[in-house]
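Missing here: one protein chain of the complex. Every other protein chain is in place.
By written order: A and B. Residues from 1 in each chain.
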Amino acid sequence: MMPLLEVSGITKRFGGLLAVSDVGFTVGEREILGLIGPNGAGKTTLFNLVNGVIKPDKGTVKFCGQDITSHPPNEVVHLGLARTHQIVKPLHGMSVLENVIVGACFGRDYLHLRPARKVAMEVLERVNLADHSDKAASSLTIAGKKRLEVARALAANPKLLLLDEVLAGLNPTEIEYMIGIVRGIRDSGISVFMIEHVMQAIMSLSDRLVVLSFGQKLAEGTPLEVARDPQVIEAYLGDPDIATKLKEKN
Amino acid sequence: MSGIFASMIDGLLIGAVYGLAAMGLSLIWGVMDVINLTHGATIALGMFGMYILFSAFPVNAYLLLIPIIAAGLLLGLLIYWISVHWVIDRPQLASLLSTFAVNMMIIGIGTAIWSTSPYNVNFTLPGITVGAYTFTGNHMAAASAAVIIALALELFLYRTRMGKAIRAVADNREAAELMGVSSTMVLALAFAIGISLAASSGALVSTLFPFTILSGASYQMKSFVVTVLAGLGRPFGALVAGVLLGLLEGAVTPFIAVSWIPLIEFGLFVVVLVLFPRGIFGRATA
Partner (left out) sequence: MILRHPVLYIILAFAAIMVWLPLHGNNVSLREDLILVAIAVILASNLNLMIGYTGYVNFGHIVFYGLGGYIGLYLAAEKGWNLVLAALLAGVGVSLFALVLGLGILRLRGAYFALATIGILVAVQSFVANFDPWGRSTGLYVSFDAYEKLGGARHALWVTYFLVIAVMALSMILSLGIKMSKFGLGLFAIREDEGAAVVLGVNTTVYKAIIYSVSAFLPAVAGALMFYKNGMIDPSIAFEFMLSLEGIVMLMLGGKGTVIGAALGGGLYEKLRSYLLTSPKLSNFHLVIAGGLLLVVVLFAPGGLIGWLYKAVPRSRKVLE
């Protein structure tokens, strides 16, 4: 089966800093691929390279077999690749509903206003924001804004969703809820590629993991495999018993 | 060819004053990401300030620069409090419009007081003649004053505590606040210094050319060109870029009618912005 996303040899330099160096991996259908690594490893830069916000110096990005390297983000959305941001970017002056309608109008299906509105309401139900639909986006709590960010991306009807630290800043209850949303997304047929620091969550959510450190891919595999990898433990995890602890939890 | 040489020397000297003006704009821009559209009007106020002081106290005009610098600081604090303080946390559009509104008001009041007739500061320093060229005394004094003020600013920013506080706030306001820096005071001071620099440059220009209340506008444009050439960062960069602009003007004016100069500068502004987002010397324009 053809992978949904195929990244190979991606390299990006900013002046003297080699931010991302020869990184390659794939994301398949109906899977959650996690991206972990210490701060400054280049994870968000990698996201930016994948969805076209910045151009790589070398390497290719293929989505559903099509080469999308250096395609601008607005084109990439139309092919089915949507993305959320680490620091959420709600459209402040617009209502929650309007925010999601934008996602639906300019997403993969490029809907007209009226059908977009319907889709938007459905998506808001899914993330439990329907009650806030007429409120200004700026009035939401941080957890609400994170859900809005996800809803907006979902409204674009993507095949692959890039989530950048969607759990950051949430309390344990909110994290549980968001984990449920992410699983639900995968179960509905949409693949997820997500950056996360909340170890518990990413380890239990991901089908597979990629570990990035100083711009290079350190390891790739199942959460258990990665947790046992000595290089990963040294660079990031610190605790060699995480693998065993995970096993016990599950 | 001697005409162009003399013209370029003049340009170099005036360029130092352009650099001074630009420093005012660039400091405010770099520290608080505010595009100060009162810049031109405050330059004009500096011109008239010098005129008023010189009419009352006919001493060496360049000595009168000192009260102008002080008055500029006070004016800067006033403008900060009226139009910038309240909108500092809002998107840039707000401060753009609020400073623009104050600009309109200053020009309006200035026109009411002084109309649009040209004024002059009749003070001339003796020049220095080297061979066939005479370097005008005023040009040299103005350039020297500009360089001295620029050096003073560099010293202030890099050798004093307050200066460091300003640079800290420019880098990362939240972090600076967390370290105990009172950002409002720092912002107000930085803004005041910026206005003072603008007023000083206007005062210096008034000793070189006749001026009207509307003269500030062209210097504002020049300041923008210099700022994008230099990028935001060390004042020294603005000074050098200003001198470059002055040289360019000096090289070009013998051949082209003066009315084309603003056009060329605007073109340069756009071209540099599009091609060099980071400027030639400094970090990226905010």
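Keep in mind that, in the parts below, a residue touches a chain if its C-beta (ideal position, glycine included) is under 8 Å from a C-beta of that chain, and two chains touch if they have at least 3 such contacts.
Because the structure is a prediction, the values reported are computed rather than measured.
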For a quick check of understanding: of A:20, A:36, A:49 or A:77, which residue touches the chain that isn't displayed? A:77
Among A:13, A:58, A:89 or A:183, the residue in touch with the chain that has been omitted: A:89
In the whole complex, what residues of subunit A lie against the chain that is missing from view? 51, 53, 72-74, 77-78, 83, 85, 89-94, 98, 101-103, 105-107, 110, 112-113, 116, 152, 156
At which residues does subunit B meet the chain that is not included here? 35, 82-83, 86-87, 90, 92-94, 96-98, 100-105, 107-109, 111-112, 221, 224, 259-260, 262-263, 266-267, 269-270, 273-274
